[in-house]
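Just passing along the structure, written as structure tokens.
A single protein chain has been omitted from the complex, and every remaining protein chain is retained in its original position.
We call the chains A and B, going by the order they appear; numbering starts again at 1 in every chain.
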Amino acid sequence: MSSAANSPTALAESLLGGNRRALSRLISWAENGHPGFPAVLEAIYERVGRAWRVGVTGPPGAGKSTLVNELALQLRRAHDLQVGILAVDPSSPFTGGALLGDRIRMEELTADPGVYVRSMASRKSHGGMARAGVDACDVMDAFGIERILIETVGVGQAEYDVMGACDTVVVVMCPGAGDGIQAMKAGILEVADVLVVNKSDLPGADRLYADLVEAAHVRAARPMAAGHHGASARSASPEPEPDASGAWQVPVIQASAGRGEGIAGEASVLEAVANHRAYLEATGLDNARRQKRFAQVRRIVDEELDSRVWSRSDLEDRVLAALKAGSTSYDIARDLVVELIDGLVAQTPQEETA
Amino acid sequence: MSQAHTSESARQLWEAALEKSRTRDANFTTLSGTELKPMYAMEDARLDYDADLGYPGQFPFTRGVHPSMYRGRLWTMRQFAGFGTAAQTNERFRFLLANGQTGLSTAFDFPTLMGYDSDDDISLGEVGQVGVAISSLRDMETLFEGIPLGEVSTSMTINGPAPVMLAFYIACGERQGVDPAQLRGTIQNDILKEYQAQHAWLVPPEPALRMITDVMSYCATNVPQFNTISISGYHIREAGSTAAQELAFTLANGMDYVRRGIAAGMDVDDFAPRLSFFFDSHLDFFEEIAKFRAARRIWARKMRDVFGAKNPKSWMLRFHTQTAGVSLTAQQPENNIVRTAIEALAAVLGGTQSLHTNSMDETLSLPTEKAVKIALRTQQVIAEEHEVAHVADPLAGSFFVEAETNRLEADAEAYFKEIDSRGGVVACIDAGYIQREIHRSAVIYQRAIERGTKKVVGVNVYNEGEGKPEIDIHRNDKGVEAEQRERLSTLRSERDSAAATRELEAIRAACDNGDNLLERFVAAAHADCTLGEICGVLRDAFGKYKEPKIL
Partner (left out) sequence: MERKIRVLIAKPGLDGHDRGAKTVATVLRDHGMEVIYSGLHQTPEMIAEAALEEDVDVVGLSILSGAHMSLFPRIREELEKRDMKDVLLTGGGIIPEEDMAALEGDGFAKLFGPGTHTGEIAKWIQETMEARWAKENSDA
């Protein structure tokens, strides 16, 4: 693309005009933290909000990609909806690279112009990945995509944060996948809106189903069902108001994505998602979404602060010198924080301190 | 074997001397990463002669499947061939037979291997490139023009659409006036390893396995001299597995076929004698010989003691071997003649029934006539000039070889246990376990070569820099695709379309009601249905296979 076509204004226009190349390029901008991205988001923001964002997570081997593929096919064939898929895989902590192989299970979708499939690596910074994930969804949303399926492997903080930004979270498990529930990152089951027993034709499926039904009951019975998406160090959003119509009952769906079972129709994943949507719309969707945006604001602030603080070249040397001199980490950090906050205050113009 | 040990002090002296002596800067492992000892002695090779070795032609067949081995009959020299049109391959077949080849082996092009006609859109650019294009019975007849199917044994390397190709062969024989009961040969038809390694599949595992049992039962009655499956390790090995994995996964697949044959209602002795095998012969000379021996022993034990087969023919593991394609280099291609010769020798010392030797130019293109002749002569030199064919299982009793045979058997057993614990072969395929094991070994091997711990002459040692190889290479004829289009067009206009359609409908019905599909395929072949048309019906009925995520 020529450099003129690469300006924020041009790309925003192109995106809203339905240009897939622009969509693709803007997601890269979001991923890379391109300085032009915030301007683009502002230009397209009024078109953001129509897409329903469904997170699909679970341990490796649960069949998530196959399930996502089937859900997408159904959304296309039965409802002719524009579908976007974001497939997130972990980056290697050693090399920083990643093998993104989810597309292999979504072949038919590549040929369908009504589906957009994008693979994303978690990269280094946890908050950064969640931010990029939300940004990518916003771009797809503004483009006109109506259903976004976000697939992550449910074992990392970053992935947990991405799930926290979804309207409906589907947690997929399958029999024989190691220790089942125990293997899942603590908290993932807490954020599930829909639980799925995939590969339900395999031995052990009934047992897993029973375990998950039990887990769902336990969660529903807890007096403070800690907010819709729980609380954590990274995505701490203030607790939502308790709703008037009662808490959402997490359904457990039996499916066999490889055989196309449990995808649509009665007692299916899509039905559960639709029900959850109806529930949220009845109990204050805007408020729920705002809480998630708050988490996004926090992430961006954290990332910005982090980069501003540690981009100062003298800081590392000072800290190392202080450590060498025998100060504890706490002492050093406390002094640093005080200095930074004083500095912030000192820079604040008078009008803003009202 | 006597139980006397070497005296302790002599061993200690040797060990001390070894410590003091220089060690070359080299890697003393097999390709598979197995550490080799500097020397093997009696204590390394524990075995019970009668239980573990026996005699050639006797359980457990470690020493060979025939009493006389090569004194009775040399292995079949069976060079894999195929390219372009049926007429062009027919010419190559006749060239090879005239030069002393004793059995035919057919290579098909990718459209054929994947069940598409030469004129399908998806076949564009691929027709006749890596093998011969066969879209119809007419093509099959041209392929075997002047070659009496009642007298020559033919191997066909095809898997997904194998039952259809076998039907074409049977129908072709019938048109030549040969009774199917007279047909001899092998159809590879080993779909499990396709999902694991070669990836030339058609439909998902369950319907594919049903078609295989259909082939087994049809042939048991009508084509009893034909080997219905060539249970293959070659492709698994070429995809990057270790020798132990090749052995284990192949035999695990074999056992799965046996289980399914029995589940389909056949007596194991009805079909087991016609199961055959196909192994790689790779660079590690002694490990390969041990692998072949271990394979025979394991299979015999499983067939008799686990599956309860009564016919000794069911216990015998007969196999074809191909020398390792991946061991060849594009750099200094003449060196490949040497590699192939050594690998061929290992196969002979390992007791193979049939052998294909690679041509030196195969990393560059399909073999030229000159190169394939040298490859054939390699086998003939081994057979005629060296005395290796005079004695059955000549390496028996070698401490090293027996130790390796034992080790490989144990490694394979460990894998069988693991596969069972994970729900069997098909479950392992669905979960990607076998594919990942193979990929992991492939990456380890690649790293070893790139780091230089595994030496490859011409690549990381004794290189001669960039430069075009100075040999002629085979170039495919550009007119093949056009010719095939015309042939198919003519066929479709000349045949009885109504009859062809009826046969395709009958196939669809059999897919649904469980009737024997091979029977329907033979009828469809005679009605001039094309390969693509028949496979199209199968894809519609059973769905297309989609590979799992491995990376």
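As a working rule, contacts are C-beta pairs under 8 Å (C-beta built on N, C-alpha and C of every residue); 3 or more make two chains touch, one makes a residue touch a chain.
What you are looking at is a predicted structure, and each value in this text was computed from that prediction instead of being measured.
Within the set B:Met69, B:Leu104, B:Ala200 or B:Val268, the residue that contacts the chain not displayed is B:Ala200.
Touching the missing chain, out of A:Arg76, A:Arg118, A:Arg131 or A:Arg299, is residue A:Arg118. Across B:Phe61, B:Phe80, B:Phe93 or B:Phe110, the single residue that touches the chain missing here is B:Phe110.
Across the interface with the omitted chain, chain A contributes residues 1, 3, 20-21, 24-25, 27-28, 32-35, 91-92, 95-101, 103-104, 107, 110-111, 116-119, 121, 123-124, 128. Hidden from this view is one chain, which touches chain B at 110-111, 113-114, 116, 122-126, 129-130, 194, 198-200, 238-240, 329-331, 363-366, 439, 442-443, 446, 450, 456, 459, 468, 473, 476, 547, 550-551.
Note that only the chains that are shown with their structure count from here on.
Each chain gets a centre from the mean of its Cα atoms; for chain A and chain B, those two points are 47 Å apart. Residues 423, 430-431, 546-551 of chain B are the ones that touch chain A when the two sit in their complex. Listed in rising order, the residues of chain A touching chain B in the complex are 61, 65, 99, 101-102, 104-105, 107, 176, 202-203, 258.
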